[in-house]
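In this view, the complex is presented without one of its protein chains, the others remaining in place.
Up next, chain A:
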Amino acid sequence: APALSSQLIVAMATAPHTWLRLVPSCRSYSKATRLHKIDYPWKDEPKPHWVRQFEARRVDADLTPENRDWLRQWRLQRVRDAVASSSEAAAAASPLKEPPAARPLWTPRVSQRCGLVGIKLGILPMWYRNGQKVHTTVVQIPDQRVLRWVPPEDLGNYASLREMRPYRLNQSFLPRWLTQQRWGLQLVGAVPADPANFTAQWCGIFKAAGLPPMRKISRFLVSPDASLQPGACLGLHHFRVGDCVDVVARTVNRGFQGVMERHLMEGGPAAHGSTKFHRKMGSAAGGGGPIYRGKRMPGVMGNRFRAARSLPVLRVNTKHRLLFIKGFTPGPPHSYCQIMDSWMLDVRRSLDANPPPMPTYFAEDAPEGGYPEDVYHPDLLPYDQPLELPD
């Protein structure tokens, strides 16, 4: 059978981003997720949007196909070497590097760790030891490295905030993470790939950290005591079985939808003399004046960042680098997602008693003998064990 190790998504081959997809939606999603105060489609632009990521593949007529392939393999080997030299194994094995600085302690109500970038693969059903069924989302953790740390004091000078859109000045409030300056921004790059896929500007972002260019850049709000320096490796065991996480991802893009689908409006009667009024909005409530900003109207539905909060990690698979997260997360399969320690208060309080590896998982945290292939939550029933219900 073909080896499955090639499925580890390092994007040496092509790994497509999420494409525009038209999926018939169901009307059973909750209204609470859509009741947001005035939000605009361009609010959810992936950052950095001021840097062009992709460019046309250069067709070099001077090169023969063999030389072109050889150069591609040479580039990919350099990327692999860069990835291997900055990995956890290299950091643990190298005797020349200085020992890491004293690791910060977990401070209650202060510490917020960095998160991980994941790729949602699909859904696997499992059962608890009491016979209850639970659906788990399978998320793969690709190769990722820390790119940059922006301390809270420098948030105002950060590029994306400097290139603010004019409508932000009209808004009466700014987000709290910007005004309070409690947390800084941790940039994380994921999925290293061939530099020829990207523009020089995009590759330059990674050059300062000494890393190969990557397909995905994410940013996390992290407290200064849990900050990581460029080049640090983020691994699968950053989260443990039993930790509750928040998963932030772009929802499935349902395309241009009308008001009945998008905002669950009533529409009009199907019969009884209704003339051309079956699925329309009806009145726009102008009262003679202009239509107010944020009026619910037809438009592109989905493709917005949404968070699924406080989902426990039920199982960890070290062979394929998978996290099995309880419940369902936004987004279609093979889409990126951000996974971080949950912001819910009860989860934060529970972490004070059982602090996670700070600032991230290092090789010295590994248990003796290493991790088994599958680590299960104690409440979860592995499939090769029979169910034993108490009388």
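Assorted remarks:
Here, contacts are C-beta pairs under 8 Å (C-beta built on N, C-alpha and C of every residue); 3 or more make two chains touch, one makes a residue touch a chain; residues count from 1.
The rule we apply is simple: contacts and distances are computed from a predicted model.
Only one chain is not pictured, and the protein name UniProt records for it, out of "NADH-ubiquinone oxidoreductase chain 2", "Palmitoyltransferase", "Proteasome subunit alpha type" or "Large ribosomal subunit protein bL19m", is "Large ribosomal subunit protein bL19m". Annotation: of A:E45, A:D346, A:E364 or A:D379, A:E45 touches the absent chain (contact as defined above). In the complete assembly, the contact with the undisplayed chain comes from A:K133, out of A:K133, A:H272 or A:R293. The missing chain, though absent from the display, is touched by one residue of A:Q229, A:N354 or A:Q385; that residue is A:Q385. Contacts to the hidden chain, counted on chain A, fall at residues 1-2, 4, 7, 14, 16-21, 41-42, 44-46, 49, 52-54, 56-59, 121-125, 127, 131, 133, 138, 140, 197, 253, 300, 303, 317, 320, 322, 332-334, 381-387, 389, 391.
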